[in-house]
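Omission of a single protein chain aside, the complex is shown with its protein chains in their original locations.
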Amino acid sequence: MTDSRTSSHPAPTEEEQAARPVGTYPPTQELLDAPDDPQARAEREAQLREAWKTPRGWRYLSAVNNSEVGTWYALSAFGFMLCAGVLALLIRVQLAVPDNDFLSADRFNQFFTMHGSAMMFLFAVPMFEAISILLLPAFLGARDMPFPRLSAYGYWCFLIGGCFVLGSVLFNVAPKSGWFMYPPLATEQEGIGPDIWLLGLSFIEIASIAAAVELIVGVIKCRPPGMRINIMPLYAWYVLVVGVMILFAFPPLIAGDFLFELQRSLDWPFFDPDRGGDPMLWQHLFWIFGHPEVYIVFLPSIAIAAMVVPTASQRPIVGYSWIVLSAVGVGFLSFGLWVHHMFTTGLPSLSLGFFSAASQAVVIPTGVQIFAFVATLMVGRVKMIQPMLWIAGALAIFTMGGLTGVMLAIAPFDWQVHDTYFIVAHLHYTLFGGLVFPLLGGVYYFYPFFTKRMMSDRLGRISFWTTFIGFNVCFLPMHLTGLLGMPRRVASYSSEMGWNWLNLLSSVGGFIVAAGILIFAWDLVRPKRDQPLAPRNPWKGGTLEWSHDVPAEAWGSRSVPYVSSRYPLWEDDKFLERLDEGRFYIPDAPEGKRETLVTSSVDAEPQGALPITGPAWCTIWAAAFTGGAFILPVFKLYWLALLSGAGAVACVVYWLWTATAQVPKAPDRDVGLGLRLPVYVTGFRAPGWWAMFITMLGDATAYASIVFGVFFFWTARPDFPPEGAAHADATLIALSALGFVLAWGATITAREVNRRDRRRAARALIGAGVLCTLGAAGAMGLALWLPGMAPSSHAYPAIMYALGVWVGAHSGAGVVMLLYCLAGSWAGKLTPRYDADLVNTTLFWHFLCLMGLVTALMMGVFPRLAS
Amino acid sequence: MKDQKPPYRHRSLWHMVLAPTVWAFHFVFCYAVMSVACIKLGAPDIARLGVAALTVIALGIIGFLGWRAWVQWDFRPGDNYKHDRPTEAQRREFLGHGGFLLSIVSAVGVIFDALPIFIIESCI
Partner (left out) sequence: MWITLPLLAGCSGAQSVLEPAGRDAQVLADLFWVMLAGAVVLWLLVNGLILYVTRIAPQPLSRRGAEALIIGGGIIFPAVVLIGLLVYGLSEMPKQRAEGAGLTLRVTGHQFWWRVEYWPDGADAPILAANEVRLPTGQRSEIKLNAERVIHSFWIPALGGKTDMIPGRETRMSLEPEKPGTYRGQCTEFCGESHAYMAFGAVVMSPEAFDAWLEREAADAVAPETQQARRGQQIFLSEGCGGCHQIRGTPADAQVGPDLTHLAGRTTLAAGILPMSHSALRDWIADPEAFKPGVEMPGYGHLSDDDIGALATYLMSLK
């Protein structure tokens, strides 16, 4: 593989452009058995330790390794959960006796809103992300996540946002319209509560999407060589499905938040029925997110069960394909259920029936998973290790929740119990059974992996039984309470209703649950320095994570293994020895850099050994500035927010410039076992390309949600567009569309031309692209403004303007990316051969061009047809 | 050894999820047809016919995909359910088996989704 090229050399073909793996793959038995030189091994270990060492002292906060970030994430999410739990206890104190005045109605309303919001947004999904960040690399024999700084950035955003949102409770300004914030109540609420909810949570949702991107890329691109898709651990399958679900479920909420905030700050009437808006649009957008959300929360915990059950049965899982099928099936079908949260809104029976049927259909793949676990337990010989107790309890509780779910899917029955305590019971049974219990069991199971010590078996059992009994004492009566007519979200009730002793029982139960959780929390954080280190594989599991080092080493995995089975620790007795001696891939760090192996998506064939990022401060700065950009508008400090946003962009640019797509000194490196791999890849071999692709899929979904809003208004409102309304100027819209197409064309051509080493032409084209984009965005803005469309007068101009703002913001991002490439080309970072930045920018531009064209159609063509 | 390269679907995760993707499109179009027909036009028969047509098309496509996945799964007497070896054949059969099972789930989903048109006759 040669490196030398002169500018007069004929243009490299796509094939030559990309460096390819060279050498032996798959590794031969000879290579695997080759003996090892202890001196060389010691040197390699020293290199690895140096490259991967955790920063000390106050520099510890700059760490980005998955072990650190994952631990912080998990502990923060757990802390938020405890806060939300305290809110729940206060609610139960208020409801323990009738006509209570322990909490005023206003305070009560803030508390139940924050309990739900904190549990769902600050605990449920972040905990999944935290655990996955901690575990996924280990499951895949990798050393770290593919984008460590992105994980760190996501974490700091989450922490800042979470403290801000939850902190509002202490200042009596918390949002108080329910965790679902229905307009018009929430849009018209005075004070900053709803803005805190909207802006604080949008900020956190972005962190969630970042995590989803990482997890998907990790599963698809960073598996160990040989781990084909059919021998991937089930946890990885679940992470993949859930990551994709997050990608398609969160954006509709982000779109809804976008419209909601525009209404609150600029009075654009999307949800105001007096001006052509409709409160139902919010309900649709919220629940299109809200329903998949509960499956996003439930599937990863079942994934933990999928890892614990085989270990407890000491045999491989039965029905691997069935479980994969269920996970994917649930992932898809769960997007078709959302209107079952809106059964009482008066929609036509045909539509409601449709969603009623879909809600029943999803039971089938859900049930298949459960039966696959039961079958595994039945085919093996079960050892009732402590984590299995939690899993068994989880199944008992979850099946109850699932059965009430089947009842609720029958729409007429839901018409009776919707918005009563029956639903509160159902949701807590599914959430505790589907999330909390498997999570706690998972912590017991993986604790020796995280900390090399065991938790207490005795305390674990006490905690389990206390929580299990307390949970049922609290929530089982609620089914009856709801059937006796007690609505949800009521600050108090009268003593004549017959709900007294049921509520008292539930309140007592709530405190028992709290005791159980506290026992668990104590067991988690109590000092264990005097305890001996746990054995390396205390549960005798078969999957890769149990090859971890005891005592702990920061490098994650001593070498990246070649895998040929689902349970390598059970099936290959030489495996651990080879791994420890570094006789697999990348056992060293000759340039002192952190690296990961990148493999193909389905067959895990090695494609590259790529550097990944190490400790940094720019991620914390970026998170702080991003926080400012979202939090300052709550206090109406819009200019400061804009400045903060610019600061965030600057930090991100700095981060990307200094740590990604660096031109390498040598094009490839020897990774061991007779293989040389490139250290720089572009296109769909590259994690960076996938990150851009996945992010844009999420972004496109949010955009599609706004377009859905246009069609929704057209269907639901007779006055959309209103008689005689001004439409966007057709000529300017056409020019705008042209501008986007030209900019897109310029970008693609720039990429091609750059590859042929005609750098000046490439730079000129990039410049042209920038100008066309600015022109296109400007034309679109003028097209809306010139005819006098007033967005605060009616939902029609408002949503056209919303589309315009969206495209405008994305055009800005497109311009920044093009300028970044331009700068890179001048500075020698972007070369004809090493052009990942331009490739990824082109990918962004495919999406932006499409958005621009669709928006032009929506603004210019659709309203004229619909009038 | 095959003469030509094996088809892309033998190593494609995208193909494995084609059937549920068809379900997703069926769902979106049915939802759109029902909304427009009932809310905008007040015409339940258009809604029911539209859904019926979409269902027939969707089931047809899913049936085809399921059959193709069945062939890829290569069902023979013996052990067909374990695909735990990292060979090309097992990977291909795994993707086929997964695709086949997903076709069944998708067909069930499509049928469930269409059920209301046989039972509910008005937009009320």
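Order of writing sets the labels: A and B. Residues in every chain begin at 1.
Definition applied: a residue touches a chain if its C-beta (ideal position, glycine included) is under 8 Å from a C-beta of that chain, and two chains touch if they have at least 3 such contacts.
This is a predicted model, so every value here is computed, not measured.
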Of A:Gly191, A:Gly498 or A:Gly592, the one touching the omitted chain in the full complex: A:Gly498
Per the touch definition above, residue among A:Val93, A:Leu266 or A:Val379 touching the missing chain: A:Val379
Touch with the omitted chain, as defined above, among A:Ala396, A:Leu576 or A:Leu782: A:Ala396
Chain not shown, touching residues in subunit B: 81, 104, 108, 112, 115-116, 119-122, 124
Interface with the unshown chain - residue positions in subunit A: 99, 101, 104-106, 109, 177-178, 182, 184-185, 188, 273-274, 277-280, 318-319, 322, 344-346, 349, 352-353, 356-357, 360-361, 363-364, 367-372, 374-382, 384, 388, 392, 395-396, 399-400, 403-404, 406-407, 410-420, 483-485, 487-499, 716
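Basically, only the chains that are shown with their structure count from here on.
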Distance from the mean Cα position of subunit B to that of subunit A, given in whole angstrom: 27
Footprint of subunit A on subunit B - complex, ascending: 11-13, 16-17, 20-21, 23-24, 27, 30-32, 34-36, 38-40, 44, 47-48, 81-86, 88, 90-91, 94-95, 97-98, 101-102, 105-106, 108-109, 112-117, 119-120, 122-124
Interface residues, subunit A side, partner subunit B - complex: 226-231, 316, 319-322, 324-325, 328-329, 332-333, 335-336, 348-351, 353-354, 356-358, 360-361, 364-365, 563-566, 601-603, 711, 715-716
